[in-house]
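Heads up, one of the protein chains got dropped from this complex, but the rest are sitting where they should.
Right after this comes chain A.
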Amino acid sequence: MAEKTAVPTNPASANFSGLPVIGLLTLLSLPLAVMYAYLFIDTISNSQGGSLVPSEFTLEHWRFLWETRPGKPNIWLVTLNTVIFTCCITAVTLTVSSMAGYVLSRLNVPARGFFLAGVMVLHAFPSVTLIIAIFIVLQYLGLYNSLIGVILVKAAIDLPLGIWLMKGFYDTVPWEIEMAGVVDGASRFTVWRRLVLPQIKPAVMALGLFSFLSGWSEFILPQVLAPGARVQVLSVYLAGLIADDNNFDFGTFKAVGVFYVVPVLILYAFFQKHLMNIYGGGTKG
């Protein structure tokens, strides 16, 4: 499916030409494209004030990659922090949601209705309002300014959505498959692991991608709960650059921005097929 849409020669329909539509779309997205182009061009060039044409090529804005600026943490440490932060969140969200969703969808647990309602309310609750309370709790636990603390908080906030999503997908898996598995002698866990989970693989992929992106772009929570130099993530580092009034450097800011967004682009390029899967509702493979 995704391959098909990626082929540019594939006409939208034999009845009308796709050219006018493509033209219109190009025109409308031109400003965006120009902005992105300049975001990149500005990071590798210098230009005279007020001029749009770059006057010289330079790598000085990318210097942050190999030298640590005074008062700032090392970029590679920050990147490592971000990767750890994001991967842990994805892992926790996936593991807990895929199990909790199954339990809420299939098992006859006590207070199931209460849990379902609770998950729903938590999902609808604006988490930012909790941030002061969370701050105090973390301080109490000694987890303030630590990656673990902020990972737990972020994962907990993301979980209701994940659980709810997974429950919805489990609900579409026919009961008979599970009955057949149980009759075939498999334990309930094996049935879940070997028979049911593979049915919702596209959903797991999509949820994983969503939570990865959500973790990668998270700013408020790390900013408030883990601002320290040793545990900084990229979003906080980036924000620190503009907040720094003394030696304000727009070129470097843009370069870090590009550095920050590249992994996301790569991820999209590789996994867009799976993301599309969730909308197409296909359970192929």
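Keep this in mind: contacts are C-beta pairs under 8 Å (C-beta built on N, C-alpha and C of every residue); 3 or more make two chains touch, one makes a residue touch a chain; residues count from 1.
The working rule: contacts and distances are computed from a predicted model.
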(request) Choose one: "ABC transmembrane type-1 domain-containing protein", "Bacillithiol biosynthesis deacetylase BshB2", "Acyl carrier protein" or "ABC transporter ATP-binding protein". The correct choice is the protein name in UniProt for the chain not shown. (result) "ABC transporter ATP-binding protein"
(request) Touching the absent chain in the whole complex: find that residue among A:Leu52, A:Ala124 or A:Val183. (result) A:Val183
(request) Determine and list the chain A residues touching the chain excluded from the picture. (result) 174, 176-177, 179-187, 190, 195, 198-199, 201, 283, 285
